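Report on the structure given below.
The complex appears here without one of its protein chains, the remainder shown in place.
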Amino acid sequence: MEYDIVIIGAGPAGLGAAVEAYEKGVRNILIIERDSYPGGILQQCIHNGFGLIEFKEELSGPEYAERFIEKVRKYGINMMLNTMVLNISSDKIVKAVNQENGVMEIKAKAIILAMGCRERPRGAISIPGTRPAGIFTAGTAQRYVNMEGYMPGKEIVILGSGDIGLIMARRFTLEGATVKAVVELMPYSSGLTRNIVQCLDDFGIPLLLSHTVIEIRGKERVEGVTIAQVDENKKPILSTAKYISCDTLILSVGLIPENELSKSAGIMLDPVTGGPLVNESMETNVEGIFACGNVLQVHDLVDNVTKEARLAADSAVKYINKMLIKEGRHIDVKAGSGIRYVVPQMVNYENIDDKVKFHMRPTDVYKNAYITVKSGDKQIIRKKMQRLTPGEMILIDVPKDKFLSDDLSPVGEITFEVEVV
Amino acid sequence: MVKRELTCIVCPNGCRLVVEMEGKEIVNITGYECKRGLKYAEDEIIAPKRTLTTIVKAEMGHLPVVSVRTKEPIPKELIGKAVLELSKITLKPPINVGDIVVKNILDTGVDVIATRNLYSK
Partner (left out) sequence: MYDVIIIGGGVVGSSIARELSKYDIKVLLIEKEDDVASGGASKANSAILHAGYDPVPGTLKAKLNVRGNEMFDELCKDLDVPMKRVGSLVAAFSQDEVESLYKLYDRGLKNGVKNISIISADMVKEIEPNINDTIVAALYAKTAGIICPYGFVIALAENAAQNGVEFVFNQEVISIDKEDDVFTVKTQDKEYFGKYIVNAAGLYADVINNMVSDKRFSIHPRKGEYLILDKEEGYLANTVIFQVPTKMGKGILVSPTVDGNLLIGPTSEDIYNKEFRKTTYKGLEKAIKGAKKSVEKFNERKTITQFTGVRAVPDVDGEDFIIGESDVKGFINVAGIESPGFTSSPAIAEMVGEILKDAGLNMVEKDNFNPKRKPVIRFNELTDEERNELIKKNPAYGKIICRCETVTEGEIIDAIRRPVGAKSIDGVKRRVRAGMGRCQGGFCSPRVLEILSRELNADPLNVTKFGGRSNVLTAKAKEYLINSYKELLKSGV
């Protein structure tokens, strides 16, 4: 089997990339998906808020996915469902398995990684206590309720205020369960403010900031959790410990890009994002392998995933048409003070069309701060931001001419910083 | 004059809105970045509305439940009643995205539509 472009994952990133590559003239495309239906995690995100940028409409997750699935069908793009990729080699051979074909080796001219992310499990954050039934990650609970039609509990405590946790607080409540509290370790929520308003405030669900679960109790099924306030070093203050009886603990403590396959291809990862290091074209260090969506960086908005997927697909098309420039003047992109990471991590000046879109998250909450982009001492962009929070991704466009120094050659590096006034 | 601060929930921007009130009258609204924010602030003060997204039971389909939503936001205080209404119905395939599941729910003038296809098993 041989394809021009093989896309791994049929979530919003993979579907978006497939549609874009087709529309840019490539016909020999294959999407590989492990689930029995395309759409990825969107299929269980039945809440609204998707598509405002992309379709100027407020859609639910499955509807957003369906718009792309329809196009994939209409265009007749090949899709292998129920198919698991086992590994990818650096010379772009994809080994995958399914029930019909067994183990297959698929040769690709270009590969687009769109595997998404997974949830951080309990152990990673080490909550002491027993190990009973009734502990779920928010996404697993979401799947049970929204797709399988089962409730994982009736009296619920949610640890972590990531968006899925907030959304699930509302879902549980609307299904007749009681959410007793959302407990957040940080002094701020990692979810979008709108979700705190419409998922917690609307239902009177308390959000306990600077708190954590310090013990899980119950032998067979969860019987309760002990929570406590934490100090500035995130250490629990034991004198503030409080017991909450509940039958379920939901964890919404973060997402991790799923890059086991990327590693098998020799792709270098950013230790902060957990995703591949990419350039302005979303190309990884392995030539012809591109990445987009949550496998690259965990996004807040699917609309931005779609945008990123388009860029990755456009680049893949350029690559197979030998139009992506390899040599040239490279610009290093750095995260300076107040910035946790920036994607892409490097830029090849020769491949910039008119601008580069940078994605970043701040390290902390800042009010009335500026995002500045500097090259050496020279400030090339300064943008006022009303409010910065790690829960909300920042997007900054840098026009092509801004990458030039006074002698009109590209600068060696640029640094993004938060400037507090 | 009373100032009320709201976070707009229309889009993920989450604009911080400030509504200045004189008694029950809105005098000024600031902080919105688009017209929808202005509308949201007015509604939120006078008659808050929400889009309801939930699931309804299904039989003989590829999934045991189908996701649905109100086509437009409905009055916030009716959300509880609306989910109870929706807990009483059971859908059968075929269902297509956009199909009306309940017409004019609770006389709000708003339909509830399916947000997922349901195929026969």
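The first chain written gets the first letter, and so on, giving A and B; residue counts start at 1 in each chain.
Going forward, contacts are C-beta pairs under 8 Å (C-beta built on N, C-alpha and C of every residue); 3 or more make two chains touch, one makes a residue touch a chain.
All figures in this text were calculated on a predicted structure; none of them were measured in a lab.
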| task | Using the definition of touch stated at the top, determine which of A:70, A:148 or A:397 touches the missing chain. | result | A:148
| query | Which is it among B:15, B:55 or B:79 that touches the chain not included here? | reply | B:55
| query | Among A:97, A:346 or A:385, which one is in touch with the chain left out? | reply | A:97
| Touch with the omitted chain, as defined above, among B:60, B:84 or B:100 | B:84
| request: Could you list which residues of chain A touch the chain missing from the display? | output: 34, 82, 84, 86, 95, 97-103, 118-119, 121-124, 126, 128-134, 137, 139-140, 143-145, 148-154, 175-177, 214-216, 219-221, 236, 247-248, 260
| said: To test your reading of the contact rule: which positions on chain B touch the chain that is missing from view? | reply: 55-57, 64-65, 83-84, 87-88
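In this text, only the chains that are shown with their structure count from here on.
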| request: Take the average of all CA coordinates in chain A, do the same for chain B, and state the distance between these two points in whole angstrom. | output: 26
| field | Touching residues on chain B, where the partner in the complex is chain A | value | 7-12, 14, 16, 50-55, 57, 63-65, 67, 69, 76, 79, 83, 97-98, 115-117
| remark: So, in the complex, the side of chain A touching chain B is made of residues 43, 46-49, 52, 58-63, 66, 145-149, 171, 174-175, 192-194, 196-198, 202, 300-301, 386-387, 392
